[in-house]
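Can you keep this structure in mind? I'll have questions shortly.
With one protein chain held back, the other chains of the complex are shown just where they sit.
Chains: A and B, in written order; residue numbering restarts at 1 for each.
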Amino acid sequence: MDNSNSSQNTLVSVRNLTFSRGNNKIFDDISLDFERGKITAIMGPSGTGKTTLLKLIGGQLYPEQGTITVDGQNVHRLRRKELYELRKRMGMLFQSGALLTDMNVYDNVAFPLREHTHLTESMIRSLVLMKLQAVGLRGAHQLMPNELSGGMARRVAMARAIALDPMMILYDEPFTGQDPISMGVLVLLIKALNETLGLTSIIVSHDVQETAQIADYIYVISNGKVVDHGTPAQIEQSSSEWVQQFMKGAADGPVHFHYPAKEYVDDLLSTGKRY
Amino acid sequence: MQHTATQDTLVGLFVAAGIAGLFFLALQVSNLSSFGDKDTYTVTASFESSGGLKIKSAVSAAGVKIGKVTDIRFDPKTYQSVVSMAIETKYNTLPEDTTASIFTAGLLGEQYVNLEPGGSEDVLKNGSKIDITQSAIILEKVIGQFLFKSAEEKAQGDKKE
Partner (left out) sequence: MMQFFQRLGASTRTSFTKLGRATYFLLQTLSGILSVLPRPRLLMNQLFSVGVLSFLIITISGLFVGMVLGLQGFYILSDFGAEESLGIMVAASLVRELGPVVTALLFAGRAGSALTAEIGLMKATEQLSGMEMMAIDPIRRIISPRFLAGFISMPLLASLFSAIGIIGGQLVGTGLLGVDDGAYWSQMQNQIDFYDDIINGVIKSIIFGFVTSWIALFEGYDAIPTSEGVSRATTRTVVNSAFSILGLDFILTALMFGDD
C-alpha cells in the first residue's frame, strides 16, 4: 500500500497517519499522495472521517501518529506563523460554504484580500469582480449569503477560496445536496479552475458519478483503511467486492442493509424489557 | 457597511451619554463638587466620647459645612477620643478658643462636629488643638438619667404626702 514514489511531483503526502476520536479509530496507519496539478479524490461512505482528513491537512487537527507534508513542509511541526503563511496558499471549500453571514457576496470575496494584503480598494474591486466572473456570479455581488441558493453559496465560497491565488484547494463534499444543474456547474468549475489556475485539487466526496468524471486519481477509504486506489478506470474494475458495491450503489453486498442485530424472530418473540 | 456614518453617530452618542452619566454622578450626586481636592488644614479635638461620629462626618460652623472628620482615635493615656478634622483653608479665621461639640442632625440623624467660635485674637492653624469640647450626647444615658431623676422626684413626692 505504500506509495513510495514521493517525488517532486507530490504536493501533499500523508504518511502512516493514525487518528482516532474516542475509541473509534478514524484513520489507521494510512498513506496517501496527492500530485501537483491533478485532481485527487478521496471517496468513502459517510462517517469515514473524510472531512477530518482535510482538517488534518489544513493543520486544524493534530494526528496521533504519522506525518503530513504539504509542499515539503511538515504541517504539524510548523510554528503558528508559518502555518498561517502556508494556509494562505491553501483554499478550502466547506460543505456549507462557510460564508460570513453578516457581509454580502462582494465583501465575502474581498475579505481575505482585505485581511492579508494592503491593496487599494480599486484593486480589490477589480480582483473581486474577476474572481466572481470566474464562478459566474459577478451579477450577484450585492446579495447577502441568506439570499443565495446552496449551489451559489458554494460558488461564492470558491471565488473566495481562489482570491489569494492559492496553490491548492481542498473541497469538502462539494456536490452534496445539489440539484443536477448546480451539480453540473460545480463539476465544470472544479475542472476549469484546476486547469486554468494550475491548481492542485483534493476532493472529498461520496458522489461517485460526478467525482469519477473529473478526478485523475481516486482513493477509496473505509474503516480507517485505504481499500483501493487508482485512476477512475482502474477503480471501476476493482476486484474488491466492497468497492464494487460502493461505486454501483447497491443496497446489499459486503455492507449489509441491516444494522447488526440479533435474530429477527427471537427479537419479536422475546417478551423482555422495553428498549 | 453602507450604514457606517449613522453607526458612527450612534456609537458617538452612546459613548457621550455614558460619559455624561458618569459626570452627572460625579458632580451632581456625589460630594466631589462640594469637597474635592480643596486645600485644608487639620486641627484636633479630644472628647470624652465621640459617640456615633464617623470618618467623613461633617464639620460645620453656624450650620455651614466647612470640613470633615479625617480620623478618630482612642488615646490610651487620657482615655479620650481624639478627633482630627480637615477644615477648608478659606475658613482660616476661627479663633483659638473655639468650642467643638458633637451634635446630632435631627433625632435619629447623622452626628457631626459643630464649631462655635470664641473671642480670642489668635486663630486655629494646622496642627492646633481645640481645648474646649462638648461630647456627644448619648441617648441611652440621657434617657437613663431622665428616668432615674423622675423616679427620684416621685419618691420624694411620695414622702411629702
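The working rule: contacts are C-beta pairs under 8 Å (C-beta built on N, C-alpha and C of every residue); 3 or more make two chains touch, one makes a residue touch a chain.
The model shown is predicted, which means the values in this text are computed figures rather than measured ones.
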item: Touch partners, limited to displayed chains, of the chain removed from view; value: A, B
item: Interface residues of chain B (partner: the chain not displayed); value: 7-8, 10-11, 13-15, 17-22, 24-26, 28-34, 36, 54, 56, 58, 65, 106, 108-109
item: Absent chain, residues of chain A that touch it; value: 55, 58, 60, 84-85, 87-88, 90-92, 94-96, 98-101, 111-112, 115-116, 157, 160, 164
